[in-house]
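In what follows, a single structure is set out as structure tokens and then discussed.
All protein chains but one are shown at their positions in the complex.
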Amino acid sequence: MSAPAAVAVVDLNSDLGEGFGIWTLGDDDALLDVVTSANLACGFHAGDPDIMRRVCEAAASRGVAIGAQVGYRDLAGFGRRSIDVDPASLTNDVIYQIGALDGFARVAGARVSYVKPHGALYNRAVHDEDQAAAVVAALAAYDPTLPLLGLPGSALLRHAEQAGLLTVSEAFADRGYTAAATLVPRTQPGALLDDPEAVAQRMVQMVGTGRMLSVDGVEIAVSARSICVHGDTPGAVAMAVAVRRALSDAGIEIRAFAS
Amino acid sequence: MSAPAAVAVVDLNSDLGEGFGIWTLGDDDALLDVVTSANLACGFHAGDPDIMRRVCEAAASRGVAIGAQVGYRDLAGFGRRSIDVDPASLTNDVIYQIGALDGFARVAGARVSYVKPHGALYNRAVHDEDQAAAVVAALAAYDPTLPLLGLPGSALLRHAEQAGLLTVSEAFADRGYTAAATLVPRTQPGALLDDPEAVAQRMVQMVGTGRMLSVDGVEIAVSARSICVHGDTPGAVAMAVAVRRALSDAGIEIRAFAS
Amino acid sequence: MSAPAAVAVVDLNSDLGEGFGIWTLGDDDALLDVVTSANLACGFHAGDPDIMRRVCEAAASRGVAIGAQVGYRDLAGFGRRSIDVDPASLTNDVIYQIGALDGFARVAGARVSYVKPHGALYNRAVHDEDQAAAVVAALAAYDPTLPLLGLPGSALLRHAEQAGLLTVSEAFADRGYTAAATLVPRTQPGALLDDPEAVAQRMVQMVGTGRMLSVDGVEIAVSARSICVHGDTPGAVAMAVAVRRALSDAGIEIRAFAS
Partner (left out) sequence: MSAPAAVAVVDLNSDLGEGFGIWTLGDDDALLDVVTSANLACGFHAGDPDIMRRVCEAAASRGVAIGAQVGYRDLAGFGRRSIDVDPASLTNDVIYQIGALDGFARVAGARVSYVKPHGALYNRAVHDEDQAAAVVAALAAYDPTLPLLGLPGSALLRHAEQAGLLTVSEAFADRGYTAAATLVPRTQPGALLDDPEAVAQRMVQMVGTGRMLSVDGVEIAVSARSICVHGDTPGAVAMAVAVRRALSDAGIEIRAFAS
């Protein structure tokens, strides 16, 4: 049959370390007790050296994998605004961010073990061939053994595969999917799911069967080695906890894809 | 006798990669043909990912050692304004910069092989025990085999030695020295030397004998494994070239202290 | 008699608009219902154009006076780190910030009606003659009718008076005072007061009599046209509300010093 093979292991990833200076965002410590992979901001869209040091050490001490959450150079816009960065410069921006985070990971006795683009760069690399290739070129140059975490079907993962990089697909716990297995745009009904238990059961089903229901009730194939959860609100943390508990209760192993 | 032992080998170092975005500063390529160690700006006081990539590759291809020229986070002030950064934060700022540059050095097939503070941080670490210790803590955490390049007699080098780091003393080719073997302050006569040949011969004497003349004609002991030259004006480049040629003509080996 | 004359009117000021981009800080709306003067961050230590626009409009619609809370260019350090900015550059940094905020004040149908330095600049201008004079020079150049809000006895207010500027002294509701009528340093016991009702009564006494008790029980003279309250925690907002209510109940008029 053509359905994706069911898997019995999954990773939980979340964006962490996204404060800057005096400003905080989300509950890093709560999420570090839930996830197996921490996407750490590297100073371009959020994150500063103090935060990077602290969260790297907190992640390493818990055995949580450290990923470089690379973004556009745009603190004012939190990396959520698409920027026409020249591909060669984008490659260098990504190398800079990976290198800076890797320094703190090493100090914490670990290493950057994967890369995931953030915000507008994540979204743009879904379809923009040049920027997708630029991100891939950064990994290829810095360390071609680093896996790239991204959206299934994206230009980003396609370019990474062509370059011989490891790729990891993710699903979003709190997002609705269309019948075409793409995310429901945030401007449309059903884009965001808010019932922790329903979300948790949906993820159990997705991991166990490789299938889940679209926003309009169609069964779709979704195969993901990692599930993205959020921690920027108390409700988000509660949902992440619920997802982890349900996966665990269902006998699914929760384990990072990289280490 | 009490004079420092004469040495037959010396390093030439210079601040490079100090542009930002569209803006340029100095003639990196000309200096890379002169020096054996390149102090590369890491993005806090100057330097951006494109520049760091390009100059790392240019340095590596010439066999010039790559050093992290770490500074305060102050693009607007070019790192020339002393900032009361908390020591713990300063340590992290330095780790961030070393890590970022090390990424580009690795991509170029090399490594960051030493660290030198820039501008106001360099000057402050001469006497500020807390900031000096904070810089040293960064190297100790990131890679305790990295040598620290600095001013002889500074708190910075003293803390580094106490921490078991390798230290390298530098002399300034174009600066006058007092009878106490300290630099003549820039606000006083004799602070800056501008005759390339006289400067070059002075450096030959310093390397060969461990002695040179102070601004008021007293013979002083100055022992340095590295000589700092500049490249931000055509005259500065000519002086750097003259120093290298004179050292070479005198049979002194010009070789990096790290690789 | 030598005691400061009792006054029956006082202003309440607070630091507002201190978020940046996605990051928030404090409860601007709650404080705008309490204070008569809003010290708005201008983008150098905090604040961005969206925040400045929104808080200017919120302040103007409530008749709250808009002040430029000028600081060092240091988002990463929230303006809390002293920086050796050249005085001429500091003057220009302050003009830039006042002008930028004044644009939004005008758009909101108001004007910047006073200036108060923030954080490390505030503290440094208490004693640093050059930086104090530099701030004063900015007001003198931009609009010499703008009052300067600051610490009684500071170099800042002294320079302002010498330059013919209007000066306004402030007291801190939640800070202990020494027998010499200076603030108890934050590192010492009694520096911070946390009982809203006690703080409120203390401010009523200060406004009514020009006197209050020092941390060691000595009656001291404190005369202030404005009281600084904070809003960065729920407790701080509650204290600000308590101070306002107590002043009002005591028949003291709460009115801005500028408009």
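Chains: A, B and C, in written order; residue numbering restarts at 1 for each.
What we mean here is this: contacts are C-beta pairs under 8 Å (C-beta built on N, C-alpha and C of every residue); 3 or more make two chains touch, one makes a residue touch a chain.
A quick note: this is a predicted structure, and the numbers were derived from the prediction, not measured.
Considering the whole complex, the residue from C:98, C:136 or C:204 that touches the absent chain is C:98.
Only one of C:53, C:158 or C:211 touches the chain withheld from this view, namely C:53.
From the set A:64, A:85 or A:242, the residue in touch with the chain omitted from the display is A:85, counting the whole complex.
The omitted chain makes contact with chain A at the following residues, 73-74, 76-77, 81-86, 89, 120. Even with one chain removed from view, chain C keeps its contact list with that chain: residues 43, 48-50, 52-53, 88-89, 92-93, 95-104, 106-107, 141-142. Mapped onto chain B, contacts with the missing chain fall at residues 19-25, 46, 48, 75-78, 80.
As a convention for this text, only the chains that are shown with their structure count from here on.
If you draw each protein chain as a dot and join the dots that touch, every dot ends up joined to every other dot. Centres computed as Cα averages put chain A at a distance of 43 Å from chain C.
Mean C-alpha position of chain A lies 41 Å from that of chain B.
Counting partner chains per residue, chain C shows two or more touched chains at residues 76-77.
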